[in-house]
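For this depiction, one protein chain was excluded, whereas all remaining protein chains were kept in their positions.
For chain A:
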Amino acid sequence: MIKNRITSNAGSALGGGRSPLINEKNFFARLTDRRSESRGKALIYCSALLMIIAVTAITLFLTLQGLRSFVVDHLNLWTFITGTEWYPDRANNPSFGAFPFIFGSLAVTFLAALIATPIAIGTAIFMAEIAQKWGTKIMQPVIEILVGIPSVVYGLIGLSIVAPFMRQHFGGSGFNLITGAIVVGVMILPTVASIAADSIRAVPDSLRQASYAIGATKWQTIWRVVIPASGSSLITAIVLGMSRAFGEALAVQMVIGNARNLPGSILDPAATLTTIITLSMGHTTTGSVLNDVLWSLGLILLLISYVFIVIVRYLAKRGEVR
């Protein structure tokens, strides 16, 4: 719009029209103002710099605060990571073993991926290969909208449908590891499916046509040609889903049962890094040992998130090379 105004005005001005914008004072000076250029550039560079600052600050602050429990409170790093006893408020000899939470987090993540992957990849193949027309027109938009449904809503659903179901059929309270995994698995379904569908669509059509031309069936084409061709980006979709599952806090907290012990089976209540932080952080005072330990758990959360990021980057790079 503004572009039109400028160009048309400039044009008519050059043609001797009645809007001599070009004769206006400082017209060219304004367009070619070096100082405005450097001001704009400064603004842009500051914003870009802010991104670096944010990431550095998050990493730095969490690392410093997370290391306090080892440096200031002299906890042993090894017993902290491998210990299974979490009794922070025991009067004599409190013990801080974070292994149940690390295990819980990883268990929920992998179980959720196990539940979500087949359904999500199946749906993605359906959308991108079998029913392309209403796959792209209807299912894809609906799934993308579902990506935006807040996680607490998934937690609420788990609380009011999945947990009572588990209670009825498997006994116990219904709040256990597998309930948490189901809730998170359903939560990451739309994410994984929509990224996977995109990556399947990115496979060039010539590959499919070549496969059909030598007499392959639809399934043979999908299994032998399309899936291998989109391989690493399909795995990227799953890893992104897993990293979302790993970082989820409130939805898991609502259904997992929040036990401090190592779960013996998937039907036992458990806890994850995120749930223990969510639950305990508000009740501690800054500087207490428990508070420091919670920050250490946060640091572990951050480090494992970085591992996911590195994996995704590695996969993306491998996809580029091929």
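Everything below uses one rule, namely that contacts are C-beta pairs under 8 Å (C-beta built on N, C-alpha and C of every residue); 3 or more make two chains touch, one makes a residue touch a chain; residues count from 1.
Here is the rule we go by: contacts and distances are computed from a predicted model.
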| item | value |
| --- | --- |
| Absent chain [UniProt protein name; select from "Xanthine dehydrogenase family protein molybdopterin-binding subunit", "Phosphate transport system permease protein PstA", "Acyl carrier protein" or "Cytochrome bc1 complex cytochrome b subunit"] | "Phosphate transport system permease protein PstA" |
| Selected from A:237, A:254, A:270 or A:315 as touching the chain missing from the view | A:254 |
| Where the missing chain touches chain A, by residue | 1-3, 6-7, 10, 28, 30-34, 36-37, 39-41, 43-48, 50-52, 54-55, 57-58, 61-62, 65, 118-123, 125-127, 130-131, 139, 141-146, 148-157, 159-161, 186, 189-190, 193, 217-220, 222-223, 240, 243, 246-250, 253-254, 274, 277-278, 281-282, 286, 295, 298, 301-302, 305-306, 308-309, 312-313 |
